[in-house]
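Only a single protein chain was left out; the remaining protein chains are all shown in position.
Chain nomenclature is as follows: A and B, assigned in order of appearance, with residue numbering initiated at 1 for each chain independently.
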Amino acid sequence: MKLKFLIPLAMFAVLVGFLAVGLNRDPHEVPSPLVNKAAPAFNVAQLAAADKNFSPADLQGQVWMLNVWASWCVACRVEHPVLLEFGKSHAVPLIGLDYKDQRPDAMKFLATHGNPYDLSAYDNDGRVGIDYGVYGVPETFIIDKHGVIRHKQIGPITPEVLAGTILPLINELKKAS
Amino acid sequence: MIPELGHFALILALCVTAVLGTLPLLGAHQGRREWIVLARPAAQAFFLLVATAFGALAWSFYSNDFSVTYVAEHSNSKLPTMYRLGAVWGGHEGSLLLWMFMLSGWTFAVAQLSRTLDDAMVARVLGVLGLVATSLLLFILLTSNPFGRLLPAAEDGNDLNPLLQDPGLVFHPPMLYMGYVGFSVAFAFAIAALLSGRLDAAWARWSRPWTTTAWIFLTLGIALGSWWAYYTLGWGGWWFWDPVENASFMPWLLGTALLHSLAVTEKRGTFKSWTVLLAIGAFSLSLLGTFLVRSGVLTSVHAFATDPRRGIFILVLLVLVVGSSLTLFAWRAPKVALGGSFALMSRETFLLAGNVLLVVACGSVLLGTLYPLFIDALNLGKISVGPPYFNAVFVPVMAPALFLMAVAPIARWKHADAKEMAQRLWIAGAVSVIAAFAIPLLMGGVTLLTALGFLLAFWVGGSMVLQIVRRFKAGVPPLSFWAMQLGHLGIAVFVIGITMVGGFQEEKDVRMEPGDTVLVGGHQFKFNGARQVMGPNYEASRGEFEVSKNGSVQQMLYPEKRKYFSSEMPMTNAAISPGITRDVYVSMGEPLEGKAWAVRVYFKPFVDWIWAGALLMALGGVCAVSDRRYRLRVKAAEAARITALQGATS
Partner (left out) sequence: MKRLLVLLLAVLACGLAAAKEATPLAEDPVVEQRLIEISQDMRCLVCQNESLAGSRADLAQDLRRELRELIRAGKSDAEIKEFMVSRYGDFVLYKPPVKPTTWLLWAGPFVLMIGGIIALVVYLRRRGKVVEGGEAALSDEDRNRVQALLQESEQ
């Protein structure tokens, strides 16, 4: 008889447990369903050279990184020095996806802040971004030799994330066949 | 100077509540008179100190003191005076101080209005309120102090979020908080009853008016929020099942269950433990709501700026307050004696069934609101639970409750006669079935939901009419009878409103050039162009629309698209022509090329019945509280009569 009076307390304890865990989570972060799936195909003009195109198929057989950026994106400026540093190492091809931007603004951004990218693709209307499930800028994708997305970084790449998550993953993917 | 005074007042208030939360409770436990009598004066001091602090913050806003960080963040010298007051509770720190002010007010009211209750019980109730106040004051002083200084002072403030610059939004938080905080009184009575071991009809009688008053405010607060959303946000919606909306709705559902349960405990001496549990639950949900809005755990359009440190503090507060009350409940409730018996078919059973349904509804809303968090915490992915879920789940759960609403008042206490009830109600049944098909057909077409809505609304309304007719045969009914009828009528009116709007509203999204017309819901709208106007802290494009029906012009509407100087976001101010049977609603979209505008025009039949229903419910609550039994003057008169009688017979 007495046990049933403890039910409310027990239910409350379970609730509190979840709330406590929830405090450490970010309800805005949307994990990508594209991880471990083939990187969506696209074929768009390059930023610097409008007559040339870029497609993920060009990099089949290599491990590479796709970084979504824009000249109007404030957080990208935070990430930019990290990318520049990383770009110098030439560990993997670093391809930029200039998202919902204007060519002149984008070129000016790269001229002012430096260009870490091997090249940037120009996604003016955001269609490529939608195919990749982009919902904010910056976002970064690590793609393996078979063209499969292996990791999506939401938000700017910090030195910690670079050293702790991205570099180890890249090394591992490079070793794989 | 004044902000520091306010800050100091809060610190003193903390000392007072620390005393209030300990000594009177111990005194009542040990029978120590000198500690018991501390309760009332401590409550009074508590109120005066918090009122001072609140006044200090209000003054800082009124006098545009931008050396106070909170004022600089939420106000502006161009902000109209009314909104400067509203800005006091426009952000996290100020809204918490408002909470505190309300809590001190309710505590003061209990201290003043409980002269006829025995001192030990008063000491316990005030003591519990003191404990709650102490924990919240600690929270405010340690993490959310509104009196922090900004040095050097800002030239001018950031301005209040334009969405909040509206009379409806000025009153919405105070109303809601009066409700949330008011349930702390019911909670305090429940805890006091558990502590003292005295859980009887008298306790319920004491608790009822406080609970009803809190419920009235919560009803009005939620209705106000819904109405505000309707006329401000520009697309005519009135409820989104947003986590923060749900956070206010859940205490309301439990509070409604509590109201009914208290009535039974007072009249029949039954449902005692259940009533206590509901009282604890309603207040716990108020606290949970406070946590959800300020901790960053859920995404919501309402969320205040979040700080994980605050989230942890509130969670600890929640654990302490709710955890200890539920532990006390588990310990003391089994000892409570069972009340009188009643048959399976009786008014008690129907009321209890209604209670169960309300609790299930509340549980469903809680489940849906927190489910994304559960799934994420278990690393099972990320999902969204939105209006489609809540609508799908809420209707089937509440429909039986609506059915019972017509049946329970007809049922006898202790032992009801099903045949007698059927005899009394068949007319209502017939009317509701006819209405279920006739009205939708008249309006345009029958669907399952529209038929169900009218069926239930007329079932409840029909039962009400039958009850009134029968009751008048025995003379004019007392206020408590009208309280019940108005409350239930309010629900019926509300259901008609949502059924009409949900089933038969019309909307058109059109491109209009000056001179163009559009036909929506039998009304013709003519656009006469837009011109620029200036407001105190904004500039706007104001459109002019002629609304006519059957050729004659009914009125002019002036929707605006405002650009506040302080914000990048343009604000849409829809123009509404309200009416008993319909609202017409025009909202400016974007300017197009030339003089053309994108315009949205709505026809919303009976939409105002939604909030009229809420008003009727609140009015029912007012009748309940005004019933003769609670009026102190009558008590005094009766007491005098009894004394006179005693004098005469001795």
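One rule holds in what follows: a residue touches a chain if its C-beta (ideal position, glycine included) is under 8 Å from a C-beta of that chain, and two chains touch if they have at least 3 such contacts.
Computed from a predicted model, the values in this text were never measured in an experiment.
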item: Displayed partners of the chain not shown (whole complex); value: A, B
item: Which residue of B:29, B:382, B:424 or B:563 touches the chain not shown here; value: B:382
item: Residue among B:518, B:547, B:574 or B:610 that touches the chain left out of view; value: B:518
item: Option touching the unshown chain, where B:300, B:325, B:432 or B:463 are the choices; value: B:300
item: Residue, one of B:341, B:423 or B:581, that touches the chain absent here; value: B:341
item: Subunit B residues touching the omitted chain (full complex); value: 235, 237, 240, 242-243, 267, 299-301, 303, 338, 340-344, 349, 352-353, 356-357, 359-361, 363-364, 367-368, 371, 375, 380-389, 392-393, 396-397, 412-414, 471, 474, 477, 508-513, 515-519, 526-527, 589, 598-599
item: On subunit A, residues whose C-beta touches the chain left out of the figure; value: 30-34, 100, 125-127, 130-133, 135-136
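As a working rule, only the chains that are shown with their structure count from here on.
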item: Sites on subunit A touched by subunit B in the complex; value: 1-2, 5-6, 8-9, 12-13, 15-16, 18-25, 27-31
item: Of subunit B, residues touching subunit A in the complex; value: 273, 277, 280-281, 284, 291, 295-299, 308, 311-312, 315, 318-319, 322-323, 326-327, 329-330, 333-334, 370, 372-374, 376-377, 381-382
